[in-house]
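A protein chain is absent from this complex, but the other protein chains hold their places.
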């Protein structure tokens, strides 16, 4: 395999064109075409019936709530809602798909032609939505006998159909050109925005880690002024960070092939979380022929305009509006708010403020210390082992003078290590500011004795020299003294 | 004049997951040809501007309320399976999707 280019080399020569396909599992009570429960985590094959097991003779009936949820998503994404739409069968064999066809939509999706606006690095991008359609999820396959639990090398597989038939909304963007070096960030920002929009609608819990939001990343490269290149489709990219990494990797990989004069094949690729790399999937020779045709077991849908308007009126505050409201409430500048959004910290900060912290303190912790640590560990901010309530509690301890910044950072160490709440950690690790003035006075006396020249300067009126003595006291108390108190004692004694 | 070749029948059989024998291929290719010739007569029908029909009475917006119904007891769900293991349906290894 050709050596990868660096990302910078790649985007200096080529222009990436992005495309994103997102599947979101809806949070309905029942499956798309039968009355089975959709609750997560049930024992295998306990949420199945003749319909979702595809027993001979069983027939589907569409779940109205799923159709409504899809229309709401379409409306929130500024789409046109179809006046006439229907389901279609997508025929292909796979053991996790009981009927060996997926009931999906083909030429007539429920929603079409919308857009999502995102801002990256102060620049606005409009990601155009091609279609939003409704389909059904597959079952889950457990691969047995291989070393990694992957399909590769497995000797057999075990199938659980509880997930089969859960309503799935597929959201497909139009190709997104013109993002240049920001392609990975735009892909991420779009996915985050989509997730926030869907979450705000209350139609899905959009948990990437539980697979209720799954992304396919399409990417092609072309030289400036030339036609778009052949795209690859990287499947099952399942975190915001992975979306960014998958784009970055494909840019580097494809550019190296193109530099070497090789062709890009239109193919499906798999993303590997551990390495951040992609590898080719299904073989190319048997080009899939899905033999789509209109589903004869289901009636067509004609969403009335009244129904659509009723649903539009029921839409809650969407993330963009909410961000504007919060930005004003938190008194943040545009740039600062953008950093909050890009760090995926809006919810976290809102919850921290709700738990009692001031907005500025909440922003400071999440964008400062905690973002730095998330970056170091390669985690999402929200996935860190500290809750907004704990951050608010930490700030409260600082405000009360029980912690200083340095101690607070040590408390965070403990919370992230799973040692308990900030007060638990402070107690266990003995991380309280020393407020016993007797002990502090003794430490100050020691410092004066050890630094007579400095003490003379202070006596002479050079109060700035107090810093040396404060440093000595802090050192002696292992940082647990309050610097302000120490300074006051020094000035009282020498002033 | 042949409209469908033996190779084409073999390709269709693969798509339909049918492991057909050589004799079947020969027989099917010939028989399908006759049938397809008959179907070609449809090409002569003028259907410009004609809407498709799929059902006797056109039905629209047939929906179900989002209310859970009992699922099958697990034993009943698994009872028909040719091979099950630990409450799941067991299948032979699936051909590698990844290179």
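By letter and in written order, the chains are A and B; residue numbering begins at 1 in each of them.
Quick note on the criterion: a contact is a pair of C-beta atoms (placed from the backbone, for glycine too) under 8 Å apart; a residue touches a chain by one contact, two chains touch by 3 or more.
Heads up, the rule we're going with is that contacts and distances are computed from a predicted model.
When the listed names "SoxAX cytochrome complex subunit A", "Glutamyl-tRNA(Gln) amidotransferase subunit A", "ATPase" or "L-serine dehydratase" are checked against UniProt, the chain not shown comes out as "Glutamyl-tRNA(Gln) amidotransferase subunit A". Of the listed positions A:98, A:114, A:319 or A:388, the one in contact with the omitted chain in the full complex is A:98. Of the listed positions A:44, A:60 or A:167, the one in contact with the omitted chain in the full complex is A:60.
Across the interface with the omitted chain, chain A contributes residues 50, 53-62, 89, 91, 93, 95, 98-101, 157, 159, 161, 289, 291-293, 296-299. In the full complex, chain B contacts the hidden chain through residues 4, 8-9, 12-21, 24, 27-28, 31-32, 34-36, 38-39, 41-43, 45, 47, 50-57, 59, 62, 64, 72, 76-77, 79-83, 89, 91-95.
Methods note: only the chains that are shown with their structure count from here on.
Taking each chain's centre as the average of its CA atoms, chain A and chain B sit 39 Å apart.
Across the interface of their complex, chain B is touched by residues 28-30, 34-37, 43-50, 53, 55, 61-67, 93, 95, 141-143, 145, 150-152, 154-161, 270, 279-282, 286, 289, 291, 294, 296, 298-303 of chain A.
Against chain A, in their complex, chain B makes its touches with residues 14-15, 17, 54-55, 58-72, 74, 77-78, 80, 85-94, 96-99.
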